[in-house]
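Partial view: only certain chains, each at its native spot in the assembly.
The chains carry the letters A, B, C and D, assigned in the order they are written, with residues numbered from 1 in each.
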Amino acid sequence: MPTVQPPPDPEQHPRVKAVFDDMRATRHTDYVNRFWRTLAFDPDLLERTWAEVKQVMATPSHLDPLTKEMVYIAVSVANGCGYCVHSHTASARAKGMTEAQHAELLAVIAVAGKTNHLVTALQVPVDPVFDAAR
Amino acid sequence: MPTVQPPPDPEQHPRVKAVFDDMRATRHTDYVNRFWRTLAFDPDLLERTWAEVKQVMATPSHLDPLTKEMVYIAVSVANGCGYCVHSHTASARAKGMTEAQHAELLAVIAVAGKTNHLVTALQVPVDPVFDAAR
Amino acid sequence: MPTVQPPPDPEQHPRVKAVFDDMRATRHTDYVNRFWRTLAFDPDLLERTWAEVKQVMATPSHLDPLTKEMVYIAVSVANGCGYCVHSHTASARAKGMTEAQHAELLAVIAVAGKTNHLVTALQVPVDPVFDAAR
Amino acid sequence: MPTVQPPPDPEQHPRVKAVFDDMRATRHTDYVNRFWRTLAFDPDLLERTWAEVKQVMATPSHLDPLTKEMVYIAVSVANGCGYCVHSHTASARAKGMTEAQHAELLAVIAVAGKTNHLVTALQVPVDPVFDAAR
């Protein structure tokens, strides 16, 4: 159960319907997942959030769509957001992630999580050569 | 200052020297950064950690090297490991990350961090369609 | 299922009963939620935890009760504690949080989560003007 | 040192200058802090981020400005973003947060952090009464 009461028929609200229609056209699927149906409790927040997700994730850019989904999964894992891990793993698969790539992604996330903990436990000071301005 | 006292001349220890030599050959650089110099306080931990990082990050695989570095950055940002963000941003640049790709990476990490917070605040239940077994 | 076995009838223990009675009187409700019923497995920990929560959250102070609940929700979201998000969202509503305020709270949490990620990814050094001693 | 090279004279770029000018007018101060000066390495990201922060934090709304700053601090503390804690503590003071309110805010954040850890360690299942739809 969510912490807000999502509207039972969200598309009766014209602004919600417009967002959902754009989402269906952008993603080439009729399915609108629960995050968006829940967020529809506030059309303002829904519109602004979708505009940003569309702009960052669904607009051709300097990173390919699958790489962006894998980065999204990585952030969601480290932040412990189970729903987000599920939804973006499904998106990554829809964008062509193979099982072998998924296993590799998990291995990178795991070793990053491990060395993050080691570095924090060791409190290693930053090397001057990492200076972006050099 | 780190929480352990790294050996002043770590390469006097033959197992440490072997790891550092392999690292230099693998990474095509003479520079060994402070994380490894600090971890050298325990040759066992150094050997095992390097073996894993080399295997995951420096072995040809199903993901290209730059994608792996960007995933590493993403995990490190979400875990709040400043040193790791610095060192893997430097690695990503060394592997060809352009400034435009870097900006795009930051935008994806930022929107993921944002929606992770929204989903957790809303406590959205997982959609059955995300089931990997379907 | 919890990781401890909560006592089946916790109020048979006089110290537990005293805490629950004080909780009911303080909160003006008969309902004692599962966190407290679970914590009752150790009366010491229960007593000390309730004493602190009562002192911080239920004593008139320099911040109004609803603001304190919203801060509690914010911390719980960032820490990924689903139960805590649920229980304190319910408390905030009981203290008068409107749906519009809830949406606004989510928007602030979301933008904070986003810029936290951006700042960590950028590793921005602290501005001297932020010095509290200036 | 940041992970990107901020432009030495960012306001030579007209889009950056426009953002900084709007920021100065909105915040009633000439000072533009390092986060924004660093983010200026990518005018797109700068514009979009400022537009959102302005919209959420600097537009009259259902929550008063000081409450929003305190929620921002709470999220930033739980996410471990030191820079963000500094900058929003400075903002909260500029918006009237007294020392007594600050101490109270810290007490709420601390007890939330504590009970978040307890609930996660106990794995307490959510009470049905927290259902927003009831």
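Some points to look at:
One rule holds in what follows: a residue touches a chain if its C-beta (ideal position, glycine included) is under 8 Å from a C-beta of that chain, and two chains touch if they have at least 3 such contacts.
Predicted, not measured: the structure shown is a model, and the values here were computed from it.
Each protein chain is a copy of one sequence, and the assembly as a whole in this entry counts 6 such copies (shown in place: 4).
The rule is simple: only the chains that are shown with their structure count from here on.
Rotation angle for the C-alpha superposition of chain A on chain D: 180 degrees, rounded in steps of 5.
Each chain's centre was taken as the mean of its CA atoms, and the one lying most distant from chain A is C.
Averaged C-alpha coordinates give centres for chain A and chain C that are 27 Å from one another. Looking at chain A, one finds that residues 1-4, 49, 52, 75, 79, 81, 126, 130, 132 touch two or more other chains. Those residues of chain D lying in contact with chain B across their complex are 3-4, 41-42, 44-45, 49, 75, 79-81. Put simply, chain D touches chain C in their complex at residues 1-4, 31, 33-35, 38-39, 49, 52-53, 56-57, 61-63, 67-68, 70-72, 74-79, 81-84, 86-90, 98, 100-101, 103-105, 107-109, 111-127, 129-130, 132. Within the complex formed with chain B, the residues of chain C that make contact are 73, 77-78, 80, 82, 85-86, 105-106, 109-118, 120-123.
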